[in-house]
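All protein chains of the complex are present and in place, except for one that has been dropped.
Right, subunit A next:
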Amino acid sequence: MRFRGKIADIGCIQHFTRIIGTLSKLIKVCVLRITPSNWYFILSEKLVSGGVHIWCELPQGHFFDEYALEGVSEEANEIFLELAPENLTRALKTAQNAKWIKIKLTKKHSPCLTFEVDLPTLSSHSRTVVHDIPVTVIPRRHWEDYEEPEVPQFDVTIAMPQLKILKNVVDKMKNLSNYVILSANQNGEMKLMVETDMVSVSTHFRDLVNPVNKDRVPSSQSSDAPEPDPHQFAEARIDIRKFAQFLTGQQVNPTKVICNIAKKKVVHFFLLHDDVSLQYFMPVVSS
């Protein structure tokens, strides 16, 4: 098992840092899957511990100038590592003006993902800092636990309003209740609602776009099902804290954020920024 990569472009370093930063705000420990073409950050929580799934996909060619991978075997040319994204963020903290970052899989006191950062100096000397981030190598028999989550049939697909606006709304609602009801229809309307014994607050968004469903986001409009009413709202009750955390942690400004709702099952947020995509599956909580 070998891996080494080098990021030399300052823009790539900063973009990479922001993505890792977003992830570290969302999760404490995740799995990094390294394949010849992509880096994946994966979280798959068991249902008992919340059931959140995160699937973040980074095409390596987008970031790395050098990339060498030797996986477990010829036919399974991949590496699965468990690590804390927070540690990556810390390692990247001083890398914002670095000339390059080398990332290597090493065996030191324990298996490590070593970040070697060439720091900028005023003098002609090169100054490198080395961070050895402990990782756990995941044996092949457990790989199947970290497959891309199955995307269910969604009832509604809608492009979200600006996350910053949503964040402000949700942060206020957070004080009222532990759950928020997120609902949307195929007519470009979206609604956030909290209900308590005392009060019911809802915020409505209009004139949003309902993207046409493509292969990645299958819709409920299969040929045999009757065409649903576009004004019909699909509701999902979700944990407001998790939702707020998701909105707060955003450091990349995604070009597109799509929200898919599968009634009584799951809410799926799909963030797209250049080639990087992040999928966040939040299970619906029954009332």
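Simple rule for what comes next: contacts are C-beta pairs under 8 Å (C-beta built on N, C-alpha and C of every residue); 3 or more make two chains touch, one makes a residue touch a chain; residues count from 1.
Note that contacts and distances are computed from a predicted model.
Between the listed names "DNA topoisomerase", "Ribosome production factor 1", "Cell cycle checkpoint control protein" or "Trafficking protein particle complex subunit", the UniProt record for the complex's undisplayed chain reads "Cell cycle checkpoint control protein". Contact with the chain not shown here comes from a single listed residue; of A:109, A:141 or A:231, that residue is A:109. Of the options A:6, A:62 or A:90, the residue whose C-beta touches the omitted chain is A:90. Here one chain is not drawn; of A:28, A:46 or A:125, the residue touching it is A:125. In the full complex, subunit A touches the hidden chain at residues 87, 90-91, 93-94, 108-110, 112, 119, 121-123, 125, 127-134.
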